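For this view, one protein chain was removed and the others were kept in their places.
When the chains are written out, they are named A and B in that same order, and each has its own residue count from 1.
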Amino acid sequence: MTSITAADFGNPDFPARICLRGLSQLQYVYHPDRLKYPLQSVGPRGSGQWQQISWEEATTIIANKFAETAQKYGPTSVYIAPYTGSLPVLNGLIGAGYRFASVIGASAGDFEGDNEGDSASPCGSNEVLGNFDGHELSDLRNSRMIILWGNNLAETDIPDMRFVLDAKDGTISSAGETAPNATGPGAKVVAIDPRYTATATLADEWYPIRPGTDGALALSMIYVIINENLHNTSYILNYTVGPFLVRQDTNMFLREKDLAGGTSTKYMVYDANTKSVVPYDQSGTAPALTGSFTAKGISLKPAFQLLTELVNQYPPSTAETITGIAASDIQSLAEEFAARSPAAIKAGFGGISHWYYGDLTYRAMITLSAICGYIGVHGGGVTTYNGALLDAALDLGDWLNPDKLAYTYLPPIQFCTAVLEGKPFQVKAAWFPIDNFVNQQGDSNRTISAMQALDFVVVSDVFMTPTAQYADIVLPVATQYEREDLLAGGNYFLQYMPKIIDPLWESKTDLDMFGEVAQKMGQAKYFDKSPEDYLNLILSGLPSGLTLDTLKSKGVVPLADQDYGTSSFQSITHPYVPYYQQKFPTTSGRIEFYSESLVQYNMPLPLYKEPIEASPTNPLYQKYPLVFISSHTKFRTHTQWDNLPWLQEVIQKPFLEINPTDAQARGINDGDMVTVFNDRGSIQVVARVTNGIRPGVVNSYQGHWNNGAFPTATVNNLTHQKINPAQSVVFLFQSNTAYFDVLVDVKKS
Amino acid sequence: MKLTMVIDLSRCLGCWSCAVGCKLENNEPIGIWWNRILTNGGREPDTPSGSYPDVKMTYLPINCQHCDNAPCIKVCPVAALRKRNDGIVFLDWGRCIGCRYCLIACPYGIPAFNWSTPVQSPDSSQFQIGNPAVPVRPVGVSEKCTFCFQRVDVGNLTPKCIEVCPAGARFFGDLDDPNSQVSQLIQTKPTVRLREELGTEPSVYYVPPRNPTIKVQVSQT
Partner (left out) sequence: MKKGYKVTTEDSILQSLTRTGTAFYVFVFTLLVLTAEFLYAWYTQLTTGLIVTGMRSIYNAPNYMGPNVAVGSPWGIYITNFIFWIGISHAGIAISASVRLMDLKKYKVVARMAEVLTLVALPMAGLSIIFDQGRPDRIVNLLIYGRFQSPMLWDLTAITTYFIGTIVYLYLSLRGDIDELARKLPRRERFYKRLAMNYQGTETEKEKHNQTLWWLALAIVPIMVTVHSVVSFVFGLMIARGQWYSTIFAIYFVVGAIVSGVAAVYSLAWIFRWLYKWDSLITDEVLRGISWALRNVLIIYIYLWIAEELTTRYMGSSSDLRVSDYLWFGPYAPIFWTMAIVGFGIPALILLQPVFGKRHFNPALTFAASIILNVALWVKRFTIIVPSLLNPPLYQTGVYVPTLTEVSIMLGTFWLATLLYIAFIKLFPIIDLDVVKG
């Protein structure tokens, strides 16, 4: 491999989708520190003493150990954790690791599920819309206003930031339909972020919000919109649960059988014409959105009325006190959001989902968009991740669950509890492919205790990561350039990944590795085909009949295109817009800003709750008065590329962004070594005093590996593993790591 | 032909993709950057000037300006620096004696110098990375952006930095052609050039950045 260039997507809407990380890949593939041979630990775990062994030996040991552990503690005591280190289909996040887990009956994380911090938003989305999906980001060109909410797109999703810039410049989409109201140049771009990021510099307005209070802002905006009668009444009536009457005794929706007996579970509305409670699908009705009514002695209110009562608690003056954004600004932001139709919300996983109550926040944001009628229209919507449904669209059932065998789902954040406390079941052995778990899981000290408590650990990776340090067996992995695969994720394209060079040294692909171990565990038949065969198997799920050969010749196909799309979300419009037909996979088939499943947790509506830890209302705040967030840097993808020389040349060292006021109060100058600490641990990094961060908030980029120069700089020494029980209503997204919901203090080292 | 570059600062993300792409294409050693992204703001990179919350920050990608009236060409004692007919200011690495006068004379601080035997990553003793038409430079010579002469010479008027900019903020072409993208941009947008008052006549134009309106907010705990 001698050079890298951007792939041609064959679509003028998608030029130059490459960034500095992609361009540095030669340094990744040919890095001198790459793992070359299988290694076995010969000292205590974490001591760094290794001996080289053969693949034969390694796979035999693993097979035996796994079998032994499964025998003693049950098959689910073996945990396989493939993760976002690699996204392709065979060898990545949704790949061979899960297939292996299924066939040996082990437990595993889930590709769609808990993504360690990326689950709160999907959970919230599921609760309101029935699933988690997003607009193809080229659709932003159709927006007249874009709110980048807790999202540093310019660093974390560089190729897609261009669409925001196009919208600002007034470049209309060159493919597919355009939103009916899209006219002229100059979408207004607003950045809501406690940091003045690269994204904020390109926005028209920047709101430095108090971290974790975004829900209050959303509710206040809803208040303004409803109060000034700017909401889209007909949309609310037809596509949301707004008019559905809620029983004030049970807080559940009124069903027809509640009044009339029988079995009909139809939702009921109050017809203003006949002044009576009728089923929602009765024709000729004028359903009420507000008011309170009684029927058969049951006190009833339309869901929208309840929403109004909720947001009435958050007029701009109140929200100002909570969020730190001026009431007049909240007012004008809301008015503009409603007026500049269509307006899009692009939310970040970091700013929104890395919080304990992230699901509530996301629900509030979707509700905000819904009452303006922006869901399922070009230029609108609330998008966090585009490409979310792609993996489901590929119909990976046969690939991940051959012969209907299935792994047992255990979200990664529950891993430590499973190991240390045996809940929900005991885990005794683990394999971490493509996952720098020790670095990236919340509360590293607890994670390390769990690693030490395991009987047997396997790590397969490209480098000796901090996680690999705690393994008994380390296996060298072939990079994505050394194997054939398919990539689906991050956009609505399906990409063929050819093998460019042979695996270097003795590295093997995930597929081969898992295959060899599976074979030794008597499951060879599930891994006896070639990568091409498996790829064809996966593609066979597409009704379009797309074959591997076609895909190879084209390189990239737009999966949301009718010609190639799957039945599950065959796109009806370009660019891809979810819910374009206003059909929602919820219980009611509508936007459920009022969700029955959360009545048991007293939050059927998207309440605002102060962050679980990072709040001034928390007594802990007296001891640790700074909110610690750990955002993403453009120089890494999580922990990957941390050791690439070109990127290292520019990012230099791990640092803590701190406002001058906070720095001065602690006698800290720019460039000083500082210790950031709380009750869970501490880190030592260099202070970067900057005016680009809110006072009371400090930030250190996540993903740094502890190394010689900075041995304690992993931000997760400070984070926690607190789980929000309310998320259990959505099985796949039942737990989340609230990375940003953290309090610390800082002192000069 | 008058090769010209236009960089749109109202779109630049400061992401370093152009700088890394350049490094790849031209096999630049560790420690040398032909293309750099300066932060126009606070003291450290990626920090703003001003006082919270009234802050301001933009990025300034800077590479050789290929001046028409280049001070570096004037001062080079061995004429290793020469102006080509197409406008490229070319540094002949085979002739450079390493006096570093060009580093002194350049008002933009552009030329870089190989203070030690260059180390490429991956190690270029294994193979040449980037474009094989660009020779690896030895110790003791200066080097700088060439407007990707190796591409221009085979008719490809797209230097690597233009090719890879993910934000669509970089443009390149022939200013002598009134229909070229750069000509159009310079005519329609209020472009500026760096340190124009010095009379160097640079060939790189910048579309000025837009700055966000900052909302002053109530300070609170």
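Of note:
In the analysis below, a residue touches a chain if its C-beta (ideal position, glycine included) is under 8 Å from a C-beta of that chain, and two chains touch if they have at least 3 such contacts.
Source: prediction; values computed, not measured.
Among the residues A:47, A:652 or A:669, only A:652 touches the chain that is left out of the figure. In the complete complex, the hidden chain is touched by one of B:59, B:90, B:113 or B:171, namely B:113.
For the chain missing from the display, the contacting residue among B:64, B:88, B:141 or B:167 is B:141, taking the whole complex into account.
Listed by residue number, the positions of chain B touching the unshown chain are 30-33, 36, 38, 43, 60, 62, 71, 73-80, 95-101, 103-117, 138-142, 194-195, 198-200.
Following the convention adopted for this analysis, only the chains that are shown with their structure count from here on.
With centres taken as mean Cα positions, chain B sits 36 Å from chain A.
Put simply, chain B touches chain A in their complex at residues 10-11, 13-17, 19-21, 23-25, 30-31, 33, 41-53, 55, 57-59, 121-123, 126-132, 163-169, 209-221. Put simply, chain A touches chain B in their complex at residues 2-6, 15-20, 23-24, 26-27, 29-32, 154-155, 158-159, 161-162, 165-166, 169, 191, 196, 198, 200-208, 210, 320-321, 324-326, 329, 616, 625, 634-635, 645-647, 649-650, 657, 659-661, 670, 688, 690-696.
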